[in-house]
Structures are given as C-alpha cells and as structure tokens.
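Excluded from the complex is one protein chain; the other protein chains are retained at their positions.
== subunit A ==
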Amino acid sequence: MFEGWDAVVLARAQFAFTMSFHIVFPAFSIGLASYLAVLEALWLATGREVYINLFNYWLKIFAVAFGMGVVSGIVMSYQFGTNWSSFADKTGPVIGPMMAYEVLTAFFLEAGFLGVMLFGLERVGPRLHFVATLMVAIGTLISAFWILSANSWMQTPTGYAVNADGQFVAADWLKAIFNPSFPYRLVHMVLAAYLTTSLVVGGVGAWHLLRDQHLAGPRVMFSMAMWMATLVAPIQILAGDQHGLNTLEHQPAKVMAMEGHYQSHKDGAPLILFGWPDQADAKVKYAIEVPKLSSLILKHSLDAPLAGLDTVPRENWPPVPITFWSFRIMVGLGFLIMGLGLFSLLMRWRGMMYQSPLLHRFAVLMGPAGFIAVLAGWITTETGRQPFTVYGLLRTTDSASPLAAPAVGSSLIAFIIVYFAVFTAGVIYILRLMAQPPHPGEQGPTKDLPARAAGITPAAGAAVEGVR
C-alpha cells in the first residue's frame, strides 16, 4: 500500500509525529518537577498544610505525565537508528556522546529518585524526600541541557571535523556543546516549559475558583501560576527575539521562511502579519503587511536591506507555509500569555484576583496554550532548518535508513494507532485528576493504605471514576 511512496517522506512524518507527541510531556514535566520542588520547599519552610496538599495533588498528575514522557522518549532515542541510520553513522561520534551524557547525568537521576519521590515520603522522611524531589527536578533540567545542545549542534554545527569515512567528529568538544544557538535555544525552551506548566496549573486553579472562590489550594496555585505568567512571559518574548536574531545570523533561510520573505528588500522589508505563502509561485498571497517593520525588528533600522529566499538556491528552501504559520501561532500565543499575566496583575492590584470570573475563564481557556505554543515553536525551528539535518552540511534525504517504504509506512501507522489509543487515555486520566480540587489532607502516593500503588490508591481511583 506504500509502493510509490517516498521512504524519506514517511520517515520524516514518523519523526514529526512521534516528536510532537513526545515534546509535550517533557515540556510539562520540566516545569512541574520544579513546581513540585518549590511546593515541597514551601511546605518544609512554613509547615502549612496547603502546600503539601498541592504537592500531593500535582504529584499524581506528574506521575502520569512522566510515565508517558519516558515511554515516548525511548521511542525517540531508538528512532535515530531505525529510521535515520545514515544520520546515526555520520553524526554518531558528535551527537551520540551528548545523548549518552543525557542518559548518564539526567535520565538515571530522574528515574533513580522518582520512585522515592512517588512512594518514599514515609520511608525516608521529609528532608531526604525533598532531596529526591530536587534530584528529579534537576534531572529534567540537565536533560534539557543535553538534548538542546545536541539539537542546536545540528542547527548550528561548530567544533567539528569530517573524517575519511564521511563522519562528523568532534574537533573541540566545548565548541560543539556550547555551539552558537545553544544558549538561546536552552533558555527559550526552559522558559517555555515553565510557562506551559504555569498555564496548566493556573487553568486548573481558575477552573476550581469558578466553582468556589474560597478553596485554599486553588487560590494558592492560581496566584503562583499568575505570578509566573506575569513575570516570565515578557522575559520569554525578549528571549525569543534574541533567539530570532541569532537564527538570522546562523540560519538566515529559516528566518526568511518565518517572515515569508521570498523576495529581497533593498531598502527596508515589511513585516508580513498574515498571508498565504505560495511555495510554487514564490510569493505570499493576500499579504497584510506593515512597511519597514521587519527590518526594524531584525536589523533595528527602518531602511536596512534584508535578503530573501531569492538569494538562496531553490533546492535549499525550507517549506515556507508551515514555518510561516507555526511561527505566527507561537508568537500570537506568546502575546496572549503576556496579556493574561498583565490582566492578572491588574486584578491582583485591585484585590479582585480570586473574584474575577472573567480572569478565571480567560485562564482556563489559556490552560493548553503553552503546549500549542511549544509545538508550534518546534515545528518552526525543525521545519525551518529543512532540507538539512545538519544545517548546510547533511541533507535530510542523505540521512535516512536504507528501508523500503512499506516498512516505514506500516510502522508509522502502528505508531499513530498506538499513540492515539494510549495517550488519549493518559490525557483523560490527567483531566479526571484535574477535575477534582485538591482536598484537605490530599493523599499522595505515599500514605500507607491498602494496595497502594503507582500514584493513587484504588479507593481514590474509584472516587475519581465516580465523579466522571
């Protein structure tokens, strides 16, 4: 059934699909792990019950999200071999050690302390348990460090040489790890993870405040989340802008695609707000533009000349429509998130933080916005680097495994069916947990109750089921 299909296209579809599913979970668990560490620290410092209640409440959700992140992550780690074996052969000496360090310094740390974090409070005591929570949180950040370093090296390769077998080898490890786009990418992603989590926490808090404004737990989580959105969203927009300038320097074609600049502009490029990029005709149709603004943003000068894709050989063009639109979705959501933060600040100032249904509804609506923004951001950066896997050096078509299309096609179908079945169920379970407000004396997975197990007691599970 896949005769005539291109195995490379199918492999790309498979990578994009599995990656899109995977990225959601680490983005959530990076933020949530840090949030849990903060909650437990506050509990240890103040002894206030509301913090440990919130900790136990979010711990259950963390356990489900983390489990899904682990299993979808194992798939990612093997996909380099199964579908992209030429890439693995050629870049293994550089990318391989970075990913191996991710396993050694991050995955083991998270996995090793996760059990104690989930089940061990009564076995090891609060202080050692806090250490376990902290280790899990630090593990998620170290993981982000290495995987973004590896990804950034593929986008802006430095510190390498090429050997006789055509493999990339490291000439300077520090330059390879701390490659030019890495700091920007790391900051942008970690902030995105924190914002994503704060929007979920804030959305859940707001959901329960809409029903009862006096619930202690939802008040605390809503307030904490809104502080995060207020303070971090503007920083994120700034970080994104800096990342964009870095991309313009190292991957200009990607920025041209993001901006929809098929044509070069000698004296000031307009900012195309919306439009329909037509790859065949090499122009953006129905464009709504602001004159000179693109030059102002990218070059900080109204009349600065800006090169377009007409300066790039056609075979090196990224697919503009996807890059163009995913970028707009990400930026649009970024500004909406900042709007939510400012709105909450206004309400806070007026003392209406917990009494404004409008704010709460807005926050509920924005609950999933972080996930969509993260996905859109990844699509922008990954599609914008095409047609290369190692930017300018190794083409995507030269990276794939020597596989027949039916093999890649059937595995793609299998992944689609399995992922939708499994992860839909997981999301439903998470939503069920979220549908309940945190209760006083919230049971974590730590209380010594009958047949206690991963995350929740069967009794509480039944209660959740009953509510639905």
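Here, a contact is a pair of C-beta atoms (placed from the backbone, for glycine too) under 8 Å apart; a residue touches a chain by one contact, two chains touch by 3 or more; residues count from 1.
Here, contacts and distances are computed from a predicted model.
J.: According to UniProt, what is the chain that's been left out of this complex called? Choose from "sn-glycerol-3-phosphate transport system permease protein UgpA", "Molybdopterin synthase catalytic subunit", "Cytochrome d ubiquinol oxidase subunit II" or "NAD(P)-dependent oxidoreductase".
T.: Matching "sn-glycerol-3-phosphate transport system permease protein UgpA", "Molybdopterin synthase catalytic subunit", "Cytochrome d ubiquinol oxidase subunit II" or "NAD(P)-dependent oxidoreductase" to the record, the invisible chain is "Cytochrome d ubiquinol oxidase subunit II".
J.: Which listed residue (A:Ser77, A:Thr311 or A:Gln355) would be found touching the missing chain in the intact complex?
T.: A:Ser77
J.: One chain isn't shown here. Among A:Val50, A:Val64 or A:Leu394, which residue touches it?
T.: A:Val64
J.: List the subunit A residues touching the unshown chain?
T.: Where subunit A meets the chain not shown: residues 63-64, 67-68, 70-75, 77-78, 80-82, 85-86, 88-97, 99-105, 107-116, 118-120, 123-124, 163, 165, 167, 169-170, 173, 401-404, 406-407, 411, 414-415, 418-419, 422, 425-426, 429, 432-433, 448-458, 461-462, 464-465.
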